[in-house]
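With one protein chain removed, the remaining protein chains of the complex are shown where they sit.
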Amino acid sequence: MVKVTIDDIQIEVEEGTSILNAARQIGGEVVPPAMCYYSKLPGTGGKCRTCLVEVAAGSERDPRPMPKLVASCSTPVQDGMVVKNKTSEKVHDNRGAVVEFLLINHPLDCPVCDQAGECNLQDLGFEHGGAGTRYEEERRTFDPIDIGNKIKLHMNRCILCYRCVHVANQLTDKRVHGVLNRGEHAEISTYIENAIENDFSGNMIDVCPVGALTDKTFRFKSRVWFLKPMDATCGCTKCSGKAVVWMFGNEIYRVTARKDKYGEVEDQEDGKPAWICNDCRFDKKEIAHWMVEGPRKINRHSVISQGQYTSPRGNSQKKIANGN
Amino acid sequence: MSNTHVDLSKRHSEKPVFSSEKMAEVQGIISQYPEGKHKSAIIRILHIAEETFGGWLSIETMDYVAEVLNIEPIEVYEVATFYTMFNLEPTGKFVFEVCRTGPCMLVGSDQLIEHIESTLDIKVGETTKDGMFTLKTAECLGACGYGPMLQCGKKYHEHLTNEKVNELIAAYRSGELPK
Partner (left out) sequence: MARRILLEHDNVPGIETFDVYRKNGGYRSVEKALKKMTPQEIVDEVQKSGLRGRGGAGFPTGMKWSFLAKPDGVPRYLLCNADESEPGTFKDRYLMEKIPHLLIEGMIVSSFALGANLSFIYIRGEYMWILEILEKAIAEAYANGFLGKNILGSGYDLDLRVAPGGGAYICGEETALIESLEGKRGNPRMKPPFPAVKGLWGCPTVVNNVESIAAVVPIINDGGDEYAKIGIGKSTGTKLISAGGNLARPGVYEIELGLSVEEFIYGDDYCRGIANGKKLKACIPGGSSVPILPAHLVTKTAEGLDRLMSYESLAEGGFVSGSMLGSGGFIVFDEDQCVVRNTWTFARFYAHESCGQCSPCREGTGWMEKVLNRLEHGQGNMRDIDLLAEINKKIEGNTICPLGDAAAWPVAAAIRHFREEFEWHVTNKEEAQTRNYGLLKASM
């Protein structure tokens, strides 16, 4: 076990733990935001640079500060390391800059984007972004491509986190999409118009931090905050069968995996992530398909929780502070 | 800035296949790498495939390379679209790539590009009507002391002047300089 101090809070973690995961063990505001890292998908991380933190002391043995900010998701802690996240002015400045970089070419089409209300980039912009933009150039756009009748790819919104590529590599037996071209022309694509269809491809939607990959069977049906998320199970043999059904009245509008407070798919009892298969996600839209367990607790201070759980004044605030 | 995609209607009508001599060369390259690391050969094989199958990489060519290397086609597309030397659409018989980065700019690459544009009556990115020449610009080709310069195929033409470019165009047209 090694000791690490993050924003003046000390914690002991296993050797090899990343700074980000150590911060998640503490919880609360010391946790840096992560747009590309996804703990359930080995190999992700390091790209978006939103989780940059300052290392004020490298380790007990070598207490020199690190010269640059480091990506907390891919930097392992050392014994005696001192990390500053929210207590660092430099982190604050540079994270703001990263958010600006992520937004300069983003279409900001939240009013027509299905991800609105549960979008990590929206949250990030709200918490760390500036009010205006200094970008006067034409925004980048991509010719749309069709990747099948279940998933909509909206490349203009993509922040190139590579998570969906890892999903295809790790959950499906044949990857037909990837990152093509390079630099600011880099894009998620199949190159030839190829449908991304296999039993688990729908999980790309759940891991996408923005509205670049959305559910075609739910497209423009409703804003997410008008729906009531319910934990539900079905006896699926392909996948965990544990999902969230998003309901309006007695109708199921969409099905997603169960996500934790970091937006990641929850683990099952056996410790494996509860990915759901495409049958559960796209085809089981009847109430008879599911056994509803009860209302889903929405952890984040999102409009979804505000819409659904505003009980007597002050309570919703308390829920936010508790983190669940 | 809009990113448009390559014109996928341009295809090879027949499946490209290496001749037995070419295949021996390709297998020789693959065998330079340890067992199971054959994917390492991809860039060199793409160069060979491009040269062999018409100077560009069609979907058919890339799918064939995937087959030869026993990898998924998307792995080939990822690589082919990353490295700028690969032509993803058909080009003219000769492709002039004029370096225009700082050191070449200082010694007149801008003027050279203008001269070629007016001489061949095409703009950068276009191909002459007779299909002989495509004009492209390139970023630093490592000839900074010998500029302005252009690359055509494997050959570097350096210390260029308008006169030398005129001679070069004539030589390529007449077949004096091989592809």
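Lettered A and B in written order, each chain numbered from 1.
Criterion: a contact is a pair of C-beta atoms (placed from the backbone, for glycine too) under 8 Å apart; a residue touches a chain by one contact, two chains touch by 3 or more.
Computed from a predicted structure; not experimentally measured.
K.L.:
Who does the absent chain touch among those shown?
P.N.:
The chain that is not shown touches these displayed chains: A, B.
K.L.:
Which listed residue (A:32, A:45, A:211 or A:229) would be found touching the missing chain in the intact complex?
P.N.:
A:45
K.L.:
Among the options A:9, A:97 or A:192, which residue touches the chain absent from this view?
P.N.:
Only one listed residue reaches the unshown chain, and that is A:97.
K.L.:
Return the single residue from A:9, A:108 or A:186 that touches the missing chain.
P.N.:
Hidden-chain contact among the options goes to A:186.
K.L.:
Tell me, which residues in chain A touch the chain that this view leaves out?
P.N.:
45-50, 52, 67-69, 71, 74-76, 94, 97-98, 100-102, 104-105, 134-135, 137, 140, 159-160, 162, 179, 181-186
K.L.:
Touching residues of chain B against the unshown chain: what are they?
P.N.:
With respect to the unshown chain, the touching residues of chain B are 32-34, 37, 39-44, 46-47, 69, 75, 78-79, 82-86, 100-103, 105-107, 139-147, 151, 154-156.
The criterion applied here is as follows: only the chains that are shown with their structure count from here on.
K.L.:
State, to the nearest whole Å, the distance from the C-alpha centre of chain A to the C-alpha centre of chain B.
P.N.:
40
K.L.:
Using the touch definition up top, name the residues of chain A that touch chain B in the complex.
P.N.:
137-143, 145, 174-182, 184-185, 187, 189-193
K.L.:
Which residues of chain B touch chain A in the complex?
P.N.:
Residues 1-5, 8, 59, 72-75, 77-78, 81-82.
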